[in-house]
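One structure, pasted below without further comment.
With one protein chain removed, the remaining protein chains of the complex are shown where they sit.
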Amino acid sequence: MAKGIHMNNIPIEKIAKATPDTVAQHIRGLSDRSIAWIFVAPTIFLLLAVNIFPLIWTIWLSFTNHRVNRPNRDVEWVGLRNYERILSDPDIWNTMQATAHFLIWTIILQVLIGFMLAFLINKKFRGNDLWTTIIVFPMMLSPAVVGNFWTFLYQPQIGLFNYVVAFFTGADPASFSMIGDVHLAPWAIVIADTWMWTPFVMLICLAGLRSIPNSIYEAAECDRASKWRQFWTITIPMVLPFLMLAVLFRGIENFKMFDLVVQLTGGGPGNTTTLTSIDLKREAFEKWRTGYSSAYAVILFVTVFGLASIYVKALNKVKER
Amino acid sequence: MKSTYMMTAVASVLVAGSLPTAAAAEDLTLCWAAWDPANALVELSKDFEVQSGHKMSFEFVPWTSFADRMLNELNSGGQLCDLMIGDSQWIGGGAENGHYVKLNEFFDANDIDMADFIPATVTGYAEWPKNTPNYYALPAFGDVVGWTYRKDWFERPEIQEAFQAKYGRKLGEPATLEELKDIAQFFQGREIDGTTVYGAAIYTERGSEGITMGVTNALYNYGFQYENPDKPYDLEGFVNSKGAVSGLEFYKELYETATPPGSSNWYMSEDIDAYKSGQVALQMNFAFIWPGVEADPNVGGGKSGYFVNPKGPAGHFAQLGGQGISVVAYSEKQDAALEYIKWFAQPEIQSRWWELGGYSALRAVVEDPGFADSQPYAQTFLDSMAIVKDFWAEPAYADLLLSMQERVHNFVVAGEGTAEEALDSLVKDWTEVFEDEGKL
Partner (left out) sequence: MSFSVTEPNKGTKWFAGVLVVGYALITIAPLLWIIATGFKSPADSISYPPKVVFDPTLEGYVNLFTDRTRATADMLEAEGEPQTWYERIVREQGTVIIGPSRYGERFLNSIIIGFGSTALCMVLGTAAAYAFSRFRVPLKDDLLFFILSTRMMPPIAVAIPIFLMFRNLGLNDTHLGMILLYTAVNLSLSVWLLKGFIDEIPVEYEEAALIDGYTRFQAFYKVVLPQAATGIASTAIFCLIFAWNEYAFAVLLTSGTAQTAPPLHPDDHRRGR
């Protein structure tokens, strides 16, 4: 396990690379075109069946007043009413805000810390493999379990976190409560998520750093470029596509963050950590407002889809440079 | 024991084989929450397996996902569960959506009389609509919110003196909610055996039903009512009456001045932990925990006492918990499932159920002269069951519950707005739900 998880010298991702010219079109056996279809079709088919079909179903449901827990009631077509209700509900905007806070801060922290760690590990000090492996551990745990353990760690009376903070600041461990205070709770979830997922960003950055050929730096040395300049003109631009990919995946994952936060705070105190997925789950599986929650889901999906497509365009631009 | 089981098993197989009515052996699945009483039920059910020849399987889901998982199962017509010990609030949906089998004919045919069970449990767990003789469950596990306290701390002379000096009365089980608050505040931050302890562990949980199950114990006793007794679903002035507002303010004050720091999202298991680890002098919790408290090495064996939820200025009630056992309508093994209920309803099985830590709702068990003395908490349980009140059990209970969770938690824990605003909003939310349901 330990050996496999960190990916020495493996460049993770090179989407930008132009597709190489198709080789020798006329070979025995199947044509390239049919091989391409045989290779791609199962994936597309499975995704259509398991992801797209339910999505279309969800879209259809979003125009109805269907409730799964009222099988006897007639399903009525309500047009855009569900969408109107959602977009005019101030509570939804609160959850969007909570989600944005969570999303932005986790990404900032994870990118900064993750990149810094990768950069330092890439200095290849002795034992760096071992410490990399240790850092990666949290990522291998179940988010639900991590959420649980952090509630435990954040308990003012019996948890580790407050005692550690108390040790360094001299404050009374019982004087603050990370998940009980409306101002601290949004940070409590950011800290737990950062603890868990920084290694992911780190691994991808490390792969990026290791894919930079030494010869580029050597050439820069010959040109008497300072280390600082090398960092900004070589390291950053070369790692950027990797970093952006890491941000893309973390962004998508955290936009739909559910299990960790639900176990950690249950969305409280108040609604301060009620992220959109938690809210959506309440609508869909507690209130069973299937039509309403489907509309909610569609709105979320369109939001992520829109943001992600803009982002991927930017990513492709960066890579083409 | 094992060999006796064997003998009985062999005997019952022989007997069963010779009876013309013997049904084919089935594999029955019973669904319930994953908690202590469920394990006791597994033990109890071994007798049923021997008696009937059916095999019992169990599906226990943690409380945090119990409602999600099981309601999903019922709503989708799943056949996982043949028997369901569903939460009391599900009974309306279970009945109206046809998830549960109506049991009236079965009860009549098998001489099971609902009058033999504690009336509050029949209304709470079995009837739909409420107060009509239409039964969809057999009361299986009686439960009610009550209080546990550190008797050993209460009895210490120095603590007694300090309390006497401060409040001018003797420290003991509180008679009113105000007195309870005094006691909790008295313990808050006090040094006992070198550690700082706190007043009371109360329900504040946001995600499922926690804070509602807690706050109602104050609301009821200060004058909150779910609806106009004369006009169903008329909420204005009952849900947000003056009394209800002061009840809600009481709960917030209790939370702010007499509970451990960080207890902002606590329900049953957090309260148990805080109490067992010696953080608090009092805990609010359902009665199911009491056998566990008595058996605990730190706080059991006489160190703990139990009292009924104290009365308030406007009444004396306690929040009902507990469940009834129902036969799932989608099951293909309904006959065997009914056999289980018939077996479970027998007085000797019910009394064994109580011995194993299950709160029997059968009057023959709880009214037995020896019952009150059988456990230190038995009398408290009986007294509490006499004053219970339950949350809505409408098919739309989940919507009603979620609104209440949000409004109350946001006021009590997150400190948003005033008590009036919280309850006014609750009236608005609930009215909307009932309008959606076509009840208004």
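To keep things simple, chains are lettered A and B as they appear, and every chain counts its residues starting from 1.
One rule holds for everything that comes next: contacts are C-beta pairs under 8 Å (C-beta built on N, C-alpha and C of every residue); 3 or more make two chains touch, one makes a residue touch a chain.
Computed from a prediction, not measured in an experiment: that's the story for all the values here.
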Inset, instruction - Taking the full complex into account, find the residue in B:D108, B:E161, B:E355 or B:E432 that is in contact with the omitted chain. - result: B:E355
Inset, instruction - Check the options A:N72, A:S88 or A:N214 and report the residue that touches the missing chain. - result: A:N214
Inset, instruction - May I ask you to list the residues on subunit A that touch the chain which is not drawn? - result: 4-5, 7, 10-15, 17, 19-24, 27-30, 32-33, 35-40, 42-44, 46-47, 49-55, 57-58, 61, 68, 113, 116-117, 120-121, 123-128, 131-132, 134-135, 137-145, 148-153, 157-161, 163-164, 195, 198, 214, 217-218, 221, 245, 249, 252, 255-256, 258-259, 263, 276-277, 280-281, 284-285, 290, 293-294, 296-298, 300-301, 304-305, 308-309, 312
Inset, instruction - Could you list which residues of subunit B touch the chain missing from the display? - result: 1, 29, 34, 36, 39-40, 42-43, 57, 59-65, 68-69, 72-73, 76-78, 80, 195, 269, 273-274, 276-279, 291-292, 295-298, 355-357
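In the analysis below, only the chains that are shown with their structure count from here on.
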Inset, instruction - Sort out for me which residues of subunit A touch subunit B in the complex. - result: 68-72, 151, 154-158, 174-182, 262, 265-272, 282, 285-289
Inset, instruction - Name, in rising order, each residue of subunit B that touches subunit A in their complex. - result: 67-68, 71-72, 75-77, 93, 96-98, 196, 205-207, 260-265, 274, 277, 279, 395, 398-399, 402, 406, 409-410, 413-416
